[in-house]
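Missing here is one protein chain; the remaining ones are kept as they sit in the complex.
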Amino acid sequence: MTQPFRLPGVGRLDAGKPLAFTFDGKSYTGREGDTLASALLANGVHLVGRSFKYHRPRGFLSAGPEEPNALVGIHRDAARKTPNVRATVQELYDGLAAVSQNRWPSLAFDIGAISDLNAPLFSAGFYYKTFKWPRAAWDRLYEPAIRRAAGLGNAPDKPDPDHYANRFAHCDVLVIGAGPAGLAAALAACETGARVILADEQPVPGGRLRFEADARIEGKSGWDWAEETVARLAARDNVRVLTRTTGFGYYAQNMIGLVERVTDHLANPDPNAPRERLWQVRAKRVVLATGAIERHMVFPDNDRPGIMLASSARTYLNHFGVAVGNRIAVYAAEDSAYAAAIDLKKHGVGIAAIIDSRAAPESPAVEEARALGIDVLAGHAVIGTDGRLRVRRVHVAPISGGPHREFQVDALLTSSGWTPAVHLFSQSRGKLAFDEATQRFLPGLYVQDAVSVGSCNGTFDLASSVNEAFDAGAKVAKEAGFRKPRARQMEASSGTPWSIGMAGASPGVEPGTSKMAFVDFQNDVTAKDIRQAVREGMRSIEHVKRFTTTGMATDQGKTSNLHGLAIASQMLGKPIPEVGLTTFRPPYTPVTFGALVGHSRGRLFEPTRRTPTHDWAKAQGAVFEDVGQWKRARYFPQVGEDMHAAVARESRTVRETAGIFDASTLGKIEVVGPDAARFMELMYTNPWAKLGVGRCRYGIMLREDGFIYDDGVVGRIAEDRFHVTTTTGGAPRVLHHMEDYLQTEFPDLKVWLTSTSEQWAVIAVQGPRSREIIAPFVEGIDISDEAMPHMSVREGRVCGVPARLFRISFTGERGFEINVPADYGLSVWKSIWAEGQKHGACAYGTETMHVLRAEKGFIIVGQETDGTVTPDDAGLSWAIGRKKADFVGIRGLRRPDLVAEGRKQLVGLKTVDPQIVLDEGAQIVADPDQPVPMKMIGHVTSSYWSSNCGRSIALALIENGRARMGERLYVPMPDEMVEAEVTSTIFFDEKGERLHG
Amino acid sequence: MAETARRTFALEGRSYDGDGISLAPAGPASRISLRAPAESLAALSEALGLDLPVRPKASARKNARAALWLGPDEWLVIDEGGADLMAICARVAALHSAVDISHRNLAILVSGRRVEDVLNAACPQDLSVARFPVGAASRTVFGKAEIVLWRIGEDAFHVECWRSFADYVFGLLDAAGREAVR
Amino acid sequence: MLLIHCPYCEEERPEAEFRHAGEAHIARPQNIAEISDEEFERYFFIRSNPKGLVFERWRHIHGCARFFNAARDTVSDRFLKTYKAGEPKPALDGEG
Partner (left out) sequence: MKKYSAFAIAREALRGNTGWPEQWSSPEPKKSYDVIIIGGGGHGLGTAYYLAREHGITNVAVLEKGWLGGGNTGRNTTIIRSNYLYDESAALYNHAIKLWAGLSQDLNYNVMYSARGVMMLAHNVHDVQVFKRHIHANRLNGVDNEWLTPEQAKRYCPPLEISRDARYPVVGAALQRRGGTARHDAVAWGYARAASDRGVDIIQNCEVTGIRRGPDGAITGVETTRGPIKARKVGVVAAGHSSVLMQMADVQVPLESFPLQALVSEPVKPVFPCVVMSNSVHAYISQSDKGELVIGAGTDQYTSYSQTGSLSILQHTLEAICELFPMFTRMKMLRSWGGIVDVTPDRSPILAKTPVKGLYVNCGWGTGGFKATPGSAHVFAHTIARDEPHPINASYTLERFRTGRLIDEAAAAAVAH
């Protein structure tokens, strides 16, 4: 028979077409609207998981997100495997395939359960006390074994084909939780015209009304009222209702993280639908209507499959139409659990007994239970249970002593009371207050613009709850700037009130007992473990938690934290608030990484910046390198060339004829205004005032501490206009640095800064034939050596478009850099390239650029410098304006250790064997025979094979380097000691004749 | 003489039309970054033929020309007719800085019923009409790129970004636009 | 993500548009070239790093691009006031 525990005509699900699903390969059917849990229970399946440490068989504790036990893997396909899914949350869809976890070889027979037999050995904190000998065994033996035993499900092993989305949203009132209180608050707020977002984690709103079948609101059944209210809200323009959406994090200034599960409940989702969507909501006011979570009783062997929270059994019955057993007992310390027995009894399910640990419970519920003929055992405790894979027998005894009794059951419902769900309130950094009378932590001091309503605020009574919420909804809308709606009294009632209950170990689980009474199911923490932790000196609840791991499982202690705290408090003889409450850390329930990542994956992980010639270079077979977010062509290999060969050819070609290089990524800043030169004087070490219009200068920028921050060539376009270039990676920070000084230190200067990095495409043409190559395209500029010497800049036209032409060189050859508006870059490049071909020129990439500049001893900021190098260290003292009274870095430069003897200075390094190319980053020693640790006197900053020099070349920062010219030093490599000689930093054309020749 | 260089647009051929959203690159325009103290605004406004806005987030538009307030002394001036804005400003004696950024920036037109939702996939500002009315303009972020948002209609935004970020911005708009509607 | 009132844009904007820029009201000495090592250390390195009320600089880098100052409580992260660069330090009490 299919779904034998589904009661005909009971519940709210449509009995139409059944949905097929499998669990551990076995086929079952369920209904539209089922969770995996309700569908399994309809089929009489309780055993769904194994616990973390002892691998004990476990069933469903709850019907919601607080579930500690029923974690399964959901396998949609080979790449869509999700571990640790709560079966009580996962909605059923046709074809769903679920597997149990943390068991081998099977759920019913799990070898790992052997640790259950040895449980006393694995008491709290046992691993701190052993596995220390022999030393090596921890890494090789013990730890791998512990790791294999730990963990729950298996991580996916393939890239996730699903996608995720993000949405920033703003509203006046955000209501979290669409139970009766949340609905009432949203109703009141929306009527004022305020923008309202209402979010609920369930597929259908209603909250407690899911199980409180006897609730009535405004003359209707509670459930009907909820459905109608949601429909009314959703129909309004100013309300957004988000279902399957969990408020998981409450951040500063009323920023709330919500996660919406969009497709996990669908058999065939729209491929364009994101699997989940993150909502980052900024709300003027937040209404927390997050409800309360029922606690279990902490009694011996309280963890067998079939032992379940009372309200959850009621949810399965009243919402899903499922009886969780045929013969059921209830063990409680409060009233609301009676309703479960009453509802089940009314639907013909056998109730073995209600065991109530209170001596003389008084409530209409007690009377009603008795009137229905249910055996109510007040002042009794459950002292044990039997049943390996399902609870089968309950042992009961009077608390005051007396004969034991046994009940044959197939389910046991428990409740010790309700814990207000104050997680989000606490995350908002509100202060909780412990209410002694009701033994609850309740919202106390608010630090953000929020309000709690209903049971999360401790208001358990339904009528009080909806009215409190309605008033609060109206009030916060008014605070958000809207007119308050008319006050209104909502009429509501529910059958069984929620009473106070108890926290901590149940009677019979006193200190000294050897029984396993679980506090935290998933992490297998018992009352005994918590007591042991206290005995070992763990006095803070944080220590207890960390020592025992209570509350640290995937349910984050939703059902267990208060129990743990109560047991510790009893052991310490201190009241609960003095022992403390562990912090509620986000997220409320686990959040998929993908949802937090959203669109930022793959191509959209980060912007990829490409120059105007990128596609051309790619078509030419260029190999690219990442420089910051830019892709730069590194070299252009011809058929059969590796990087070495390509670079050798490119660098020879540049010096023999010419090369064309895309320098577009260089940062560019236009400095404009009558005080432009004064500003440049302050920002760069060099003097600028006398730089003529049309002239260029190499500038060095320091930080205030005197270390090199950036460099680049600066051209003076007009008296009041400089064209500043920066390093590629430095562009944004240099502009920020300049703006900082301009706006805050020198605000009186009349000058403005504008980034023009992307206005200009920059085509460098370098080499003896460079002038001939560009000549046919240049209009309005005399590019003869006389008219346009090295380090000059002119405005004119190139290829018919406006251009800034620089006569500058980073290669030591005659060179030009053509700046044209970026959209023309490709076209101009192609023209130059075609002309260059006639002269035998080549395109070259960053690697050749690096080699050529190293041959000339030019530094690269970030390679020769690392934030600890001064201009003098880099051999650039000449670039400091000696007569200047001020520039950024002037004082930092003069600090004692920056002018001390023995600083590392940039020098050249030639290996004695010219064929050896040193490793960049290799360290240098003076004495090759010393033992480790060796005294290192410097390191290689740049090193290349120079085909132009016919040998390897290197630059290095070496202690007192300039005083060591000609000295032999050593570079110890793993397999050899390389000998090298200190030289000038200039390896090629020492006199610089080629610039003009 | 060699032939005149051809212009290549970074988003050539890219567009998207979906349910309640369409994306299209805007045509070329002249643009300057205009910086000036308050004393110069009258002269600059006169030269440009529109009143440079002085309220935060405001814009002014006349025919093909618009000026967007980006900061207390900063305007983005866009001329879709291709007028030589640099030349216009060069004739103004009053203190200012004008820098040509016609090729630095480009624009994407984002329009349709879902325009706010699509932009809010990666822009954290409140884009409701009440807070970001037609004509409002603001520099802001879109994912990991900086953009300038300018609302040109109830359901239409002009999105400016730097040239090399266009592929990312368009790609992200496209991804958000394709998201199944909720 | 904080919400920051920009005194130039005259509205609250998301923190993603801003860049924090360190402690405020530390003026670069006019005669910086002449100050002592100790004075330089105090100017460039020493920070008050208060637990409570801090005066700090922000830049609305992806907005109006202006630097401005803020008074914030470093325990609650709540802003007490933001004000334009160059305005004097306001008299405020920390929140604790």
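The first chain written gets the first letter, and so on, giving A, B and C; residue counts start at 1 in each chain.
Quick note on the criterion: contacts are C-beta pairs under 8 Å (C-beta built on N, C-alpha and C of every residue); 3 or more make two chains touch, one makes a residue touch a chain.
Given the structure is predicted, the values throughout are model-derived calculations rather than measurements.
Taking the complete complex into account, the chain left out of view touches A, C. The chain not shown here is touched by just one of A:E625, A:E745 or A:E779, and that residue is A:E625. Although one chain is not displayed, subunit A still touches it through residues 52, 80-84, 118, 120-121, 123-124, 126-133, 135, 138-139, 143-144, 146-148, 150-160, 162, 164, 249, 251-252, 255, 257, 280, 429, 512, 514, 528, 532, 535-540, 542-543, 546-547, 549, 552, 554, 556, 583, 585-587, 590-594, 596-598, 600-603, 605-606, 608, 625-628, 634, 705-707, 727-730, 860-863, 865-868, 892, 895-898, 919-923, 925, 932-934, 936, 939, 972, 974. The set of subunit C residues touching the chain not shown comprises 1-2, 15-16, 19-20, 22-23, 37-38, 40-42, 44-51, 54, 56, 72, 74-77.
We take it that only the chains that are shown with their structure count from here on.
Centre-to-centre spacing of subunit B and subunit C amounts to 30 Å, using the average Cα coordinate of each chain. Averaged Cα coordinates give subunit A a centre that lies 28 Å from the centre of subunit C. Each of residues 1, 14, 65-66 in subunit C touches at least two other chains.
Shared interface positions of subunit B, defined as residues touching 2 or more other chains, are 124-125. Contact residues of subunit C toward subunit A in the complex are 1-3, 14, 19, 21, 27-28, 32-33, 35, 37, 40, 44, 57, 59, 61, 65-67, 76-78, 85-86. Residues 1-10, 28, 33, 35, 37, 73, 95, 97-105, 117, 120-126, 128, 131, 143-145, 162-165, 167-169, 171-172, 175-176, 178-180, 182 of subunit B touch subunit A in their complex.
Partner subunit C is touched in their complex by these residues of subunit B: 56-57, 70-72, 74, 124-125, 138-141, 146.
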